[in-house]
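All protein chains but one are shown at their positions in the complex.
Right, subunit A next:
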Amino acid sequence: LSSVSLGAGAGQDVGRSCILVSIAGKNVMLDCGMHMGYNDDRRFPDFSYITQNGRLTDFLDCVIISHFHLDHCGALPYFSEMVGYDGPIYMTHPTKAICPILLEDYRKITVDKKGETNFFTSQMIKDCMKKVVAVHLHQTVQVDEELEIKAYYAGHVLGAAMFQIKVGCESVVYTGDYNMTPDRHLGAAWIDKCRPDLLISESTYATTIRDSKRCRERDFLKKVHETVERGGKVLIPVFALGRAQELCILLETFWERMNLKAPIYFSTGLTEKANHYYKLFITWTNQKIRKTFVQRNMFEFKHIKAFDRAYADNPGPMVVFATPGMLHAGQSLQIFRKWAGNEKNMVIMPGYCVQGTVGHKILSGQRKLEMEGRQILEVKMQVEYMSFSAHADAKGIMQLIRQAEPRNVLLVHGEAKKMEFLKQKIEQEFHVNCYMPANGETTTIFTNPSIPVDISLGLLKRETAIGLLPDAKKPKLMHGTLIMKDNSFRLVSSEQALKELGLTEHQLRFTCRVHIQDPRKEHETGLRVYNHLKAILKDYSVQHLPDGSITVESILIQATAHSEDQGTKVLLVSWTYQDEELGSYLTSLLKKGLPQSTA
């Protein structure tokens, strides 16, 4: 009856989320990310997919950003200011607060450090943010008459949300990145049983089922501790917001407990600010932090100090959190270059690295890196990977599908091979269709929505009253007339339909003469007929009226003497067309005569 079609900007690849959903005539763009592995045109999604000609504003009804990571919002100023879009952009309050800062940070690295032109400006970021409408969790936002969106908590990072997009009876849920297990600072993603027609889920960790959180944490602490003990330096490349805070809380408590002295640094500026955001948006963190924040705000750290570039050359052990997380630019890359040559040092990658980044290269075992200017950097330091990034693993994805009960599932934001595996698993377990489109591919999903109509209360009450009496569970047939007028559908009782349309009812009545042999008086015959019918038709209301006639439901039976033959009585059986079956049945029954034994 109608369809949901979908064009993905980042299908089987992590790094550039941008999905276009058309649902019941409405076009919604989900996320507007950029690819951090590229430095050329490929880093932004190709918006010509959306519409070849015509303005984006006319084509798109709204844009939704799930969270502030650049692979989900990095192309937003490019999209809204350089390509041109003036419609509404929806995101949660924390995302709205943090997103411009990350964008500005990213802009600085690309433009100021790399000297790129043809990139968005600070002013563009500001203008872009003016188009943003902030939403609350669970708030139902009416984008227009028909289109409504609703945000659910997603866990992944501060302010991350899943969005339900609904037009009439059709709905799509887009998860963005989410995390089904609560961590040290954020809660778990949650959605109600909203039964969307389509669930678009990320699948970064499609095949991984991670070991228990506690093990990973212990592992992490052990490695950091060992390195520091032997005098090495630990570099932890992180994104300013999210994992960084969790690991800070972890290290802070560990340092406190073990009474360690080695300094912990956090690369400057952004991070202090970031912690401040956490303090102000504490309602978005997990239960425990929220409960205790009045006594002790978890984001005020005692052991963790701001980092200065000069510290990198300091002798002795230290732990440094530096941005960005994939070692593709900025401070983390600078420090990495300085420390890479010493085997005592260690770099811990706590999150996923996009293909093409230095982070991805060293994780895949590359030890000789070609840096800018044909320089070769030999990596002697230890490289560790610890999955702390808060994506749902296979178990989590399955859990979410169980929660939401979608009719179709579409996987994005993952690697093709892993997605294939997960797809099979989903189809096996839930018996729903599962899709995994490639970049730029369009998937069309047919939905089969029920049609809502208005039913007159009188009719409904009448029907439910009947339905409830004998056996509530037994399905009950109901009858009525559907009036279709100017796109409105109303179900009313047939009588009311006639009345409303000014039509008069045409009564069709039948009267049958049934001759039976009975020498008795008329009223005695009547009584016999009554007793006879009463005995047979137990489920019907059979009544003997004072004037000698008999009714069965609304069928009238009268016994009169035959004008010529007194021994023959004529039974006049009269019914309307509505009682056709019963009337016809009665005549054939009476035709067989009355039982002799009675009376």
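In this text, a contact is a pair of C-beta atoms (placed from the backbone, for glycine too) under 8 Å apart; a residue touches a chain by one contact, two chains touch by 3 or more; residues count from 1.
One rule holds in what follows: contacts and distances are computed from a predicted model.
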Q.
As a check of understanding, state which of "Integrator complex subunit 9", "3-methyl-2-oxobutanoate dehydrogenase (2-methylpropanoyl-transferring)", "Beta-adaptin appendage C-terminal subdomain domain-containing protein" or "Origin recognition complex subunit 4" is the UniProt name of the chain not shown.
A. "Integrator complex subunit 9"
Q. Touching the left-out chain: which of A:I282, A:V379 or A:I550?
A. A:I282
**Q.** From A:T57, A:Q123 or A:T140, residue that would touch the chain that is not displayed
**A.** A:T140
(Q) Can you say which of A:H35, A:H72 or A:K96 touches the chain missing from this structure? (A) A:K96
Q) What subunit A residues would touch the chain not displayed? A) 1, 93, 96-97, 100, 134, 136-141, 169, 273, 276-277, 279-283, 293-294, 448-457, 460, 463-464, 467, 475-486, 490-491, 494-495, 497-498, 501, 503-515, 536-537, 539-540, 577-582, 584-585, 587-588, 591
